[in-house]
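Report on the structure given below.
The complex appears here without one of its protein chains, the remainder shown in place.
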Amino acid sequence: MSEFLPTGIQLSYLIAASLFILGLKELGSPATARRGNVLAAVGMLIAIAATLLDQSVLNYQMILVGILIGSLLGTIMAQKVEMTAMPQMVGLLNGLGGGASTLIAVAEFWRLLGSSETVGLDSTITMILSVLIGGVTLTGSLLAFAKLQELISGAPTIFPLQRPINFGIAIAFLVGSIYLIGSPKDPVIFLVLVGISLVFGLLFVMPIGGGDMPVVISLLNSFSGLAASAAGFVLMNNMLIISGALVGASGIILTQIMCKAMNRSLTNVLFSAFTKGASGASSGTGATQATDKTVRQIDTEEGAMMLGYARSVVIVPGYGMAVAQAQHSVRELADQLERLGVDVKYAIHPVAGRMPGHMNVLLAEANVPYPQLYDMDDINPELERTDVALVIGANDVVNPAARHDTNSPIYGMPILEVDKAQHTIVIKRGMNAGFSGVDNELFYKDKTMMLFGGARDVVTQLVSGVKQL
Amino acid sequence: MSEFLPTGIQLSYLIAASLFILGLKELGSPATARRGNVLAAVGMLIAIAATLLDQSVLNYQMILVGILIGSLLGTIMAQKVEMTAMPQMVGLLNGLGGGASTLIAVAEFWRLLGSSETVGLDSTITMILSVLIGGVTLTGSLLAFAKLQELISGAPTIFPLQRPINFGIAIAFLVGSIYLIGSPKDPVIFLVLVGISLVFGLLFVMPIGGGDMPVVISLLNSFSGLAASAAGFVLMNNMLIISGALVGASGIILTQIMCKAMNRSLTNVLFSAFTKGASGASSGTGATQATDKTVRQIDTEEGAMMLGYARSVVIVPGYGMAVAQAQHSVRELADQLERLGVDVKYAIHPVAGRMPGHMNVLLAEANVPYPQLYDMDDINPELERTDVALVIGANDVVNPAARHDTNSPIYGMPILEVDKAQHTIVIKRGMNAGFSGVDNELFYKDKTMMLFGGARDVVTQLVSGVKQL
Amino acid sequence: MSEGLVTGLVVFVLASFVGFEVINKVPPTLHTPLMSGSNAISGIAVIGALLVSGAQGWSITVILGLIAIILATINVVGGFLVTDRMLQMFKKKEVKA
Partner (left out) sequence: MSEGLVTGLVVFVLASFVGFEVINKVPPTLHTPLMSGSNAISGIAVIGALLVSGAQGWSITVILGLIAIILATINVVGGFLVTDRMLQMFKKKEVKA
């Protein structure tokens, strides 16, 4: 590396990096996940401490102030955030990380500007990359946050000529970069590049719907890793390079997993907005078909009876439960049913909700005993022998069309086969489609009873209903 | 790195290293294993080509001659070796690799000796390490080869005062190293260290029995990787360091797997000789217990009949089949039985033979169709419904004691439950114990028929017997 | 292309391989904690910020660096704490595992 940090620092970096690796590894298994997180945190401490020993670090006061402010804000945010707001929280933090990388590159640029050093080709290139990735991560993540937090509409926004405009901007960025490589010390051009990067982030996320934000965030997470790596190349610092690469790789893998779980391709997630026309129409027809079918509707009293007198009940939570924050009432309902000797299980679909493990996190928050949660493959065989399957704000993950309707967008996605149960009760507010926008024939089956209303209210009523049995 | 190899070479090294990684990865799954091997080979080609471009390489003629000779010998050896001789073959090649690393270190030492350069502390240390690891790998592997090839007795050799002597030598090595660090250009001391390293290799492998050689070889394989890495540190060459580390890690993992499969600890494998007294006695008593029990014995004619008129036969090959090179006759027997409409399956125990996959390699060599091979877990449930289990030169892996006899050395090792079959025919030469040296109660069960003789002869007789049915 | 850059590249590639291998064995329920955990790690950018803002006195560089420090620290601290909060809820899972 160009600057010769003393061996000691280098070695502590090596230790820290190893801790990160072990941490990520342990994060992979439930039994060790927590320790893994701690390991990674320790690694971070070591890395920071070692860096502070670096001779090039002088004005400690300011730095410590900065660290204190940051830690304080971080702690507060971490304490305040609700479990259901996790995705946007990660998105936000992620954006800050990206912002930091961008600032580092800009700061370094200004340092070189001031100094008499000549700026080498490769350091210019790495700086441009660092700015680009960092900038996209920053604005992209913030926009994703805004969409998930519903500060702005989660709907995909497309404006005319979007593609040509993106294209033009990309060209502009390229030209600018080439120019900067030519005259590396031109602040104007540099700032223009920064600006373009920021705009890029917005343009990248705008056309993507709120439901896909988890995917986007995880992708941006991987970007923020790459941004850190880029910063590492700017400063010739192995620690940054390694950690960045780790995060970059992990983020990409996770993104793929999420896409696969939703059985869509990443490109489809990112660019479907541009081709929405078609799919929108098709789901539209699906809706119209719906109208001429009839659904059986019941009220909470009937529902409470069906549940209370059942031998076995399988609860299928979905995105709706998350939106309605109904997990606590659901847990209460389960308790009441068990008091009556009903055998209650939860069926967790891998992509129920809007991010992997979404349901597990919520139910765990409501202290649902872990052994009661069953994965799709374990519960599906049991559903036939189940008296009542209680579907709470889930839709796509229980849509039988996925099994047979080859031209349904969710065809092929493994589902929870609640239609095999003796009876199915579906709690949702109306007949609206779910995330995938397709109609659900389950609702029209004779064995299916619809229980309309917000998940929270309905379930609470069910609880009181069951209590009176 | 101290010497600035041009970027191009470095990059090709990076590509080569990546190919090695991908190669190892693909070697991990049957479908891709072959391609993985090819990838690794390509990586090696790239690495060598890149190195030849290095400016410090001048006398091409000699080098090419060397490469040619090496390739020629390598090809011949690879063609000549028999499948059953694979372990010792790997051992031999392994030794050569270690030898190479040692020679590199020595050569580098002589270069420094000639040059006026002062030898830095770290380069001395790395050189000592390189010599030590390389030397141990060399002699250790060769001794392992000799034991497996039965050039010398495979029995563990221990001589009086072995431990104190080892200890003394270790001390001597340490002292020598420290001295060398003091005066880095003393050829005598250096050569002494080389000598000691070579002796170490012998002392390390001598007390280990032939049966454990696969474990030892895989351990030495990992050493040879470390040796390459050490050489890499001597020459400050990333390619060597990376590849060496890869092999080192893989070798260690594989060694552990092999030990676990034999449910022994590595230390037990390496040092059991020193504590043999006890275990030897216990197995001895096992043998005496044996004498007062009786076994049912049959001849090949009866055996042929039992097999020919059975509906289903499960063949359980073991180390004995390997020793007797009986795999081809076994395959012939299976063909004959199938001709008579008998349903024939092979049951493969993970540690049957003397190395993982030993049986698979042999049977594959005899072109046994892969679908006929069943892993332990798949076949065990079927054994109850099997008419005849034909055990060919296997012993420990079918020893029921592993299930219940808590103070048997193999207690807890999962076994092939041939005693559950209607009848069991065991082919072996006598009543000798197997690898673990414990008696096998299976042989004394009423359902078990012993068919004494060398596996090869017996099976061939069985074939002709079945033909005559 | 400088020597350091090449070495950096080597390190980068190796680390990426590690990342891929380590990750692709994570059960779905842990994806969210993993996402935020690795996100916290990406806050390592903080040490970059430390290095650039280390210079004595007040320059644009230092100021930008300090802002970077704050942002990155939020990312780090917030990330690890959030992850821990999520994982606390999985503790029952440890019984099973």
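Order of writing sets the chain letters: A, B and C. Residues in each chain are counted from 1.
One rule holds in what follows: a residue touches a chain if its C-beta (ideal position, glycine included) is under 8 Å from a C-beta of that chain, and two chains touch if they have at least 3 such contacts.
Treat the numbers as computed from the prediction; the structure is a model and nothing was measured.
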item	value
Neighbouring shown chains of the undisplayed chain, as defined at the top	A, B, C
Residue among B:Gly154, B:Pro350 or B:Gly393 touching the omitted chain	B:Pro350
Identified contact with the non-displayed chain, of B:Gly8, B:Gly168, B:Gly182 or B:Pro369	B:Pro369
Residue, one of B:Ser218, B:Ser329 or B:Ser436, that touches the chain absent here	B:Ser218
Residue of A:Asn37, A:Gln88, A:Asn238 or A:Asn395 in touch with the missing chain, whole complex considered	A:Asn238
Positions on subunit C contacted by the hidden chain, ascending	7, 10-11, 14-15, 17-18, 21-22
Absent-chain interface as seen on subunit B, which is shown	1-2, 17, 20-21, 23-25, 27-31, 33-34, 36-38, 40-41, 43-44, 47-48, 51-52, 54, 56-59, 62-63, 65-67, 69-71, 73-75, 77-79, 81, 83, 86-87, 89-90, 93-94, 96-97, 99-101, 103-104, 106-108, 110-111, 114, 120, 122, 126, 217-218, 221, 224-225, 227-229, 231-254, 257-258, 261, 348, 350, 355-358, 360-361, 364-365, 369-371
Residues of subunit A (touch criterion as defined above) contacting the omitted chain	1, 4, 7, 10-11, 13-14, 17-18, 21, 238, 242
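FYI, only the chains that are shown with their structure count from here on.
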item	value
Higher-contact pair (C-beta pairs counted), A-C versus B-C	A-C
Intercentroid distance (Cα basis), subunit C paired with subunit B, Å	41
Shared-contact residues (touching 2 or more other chains) in subunit A	none
Residues of subunit C whose C-beta touches two or more other chains	1, 7, 13, 17
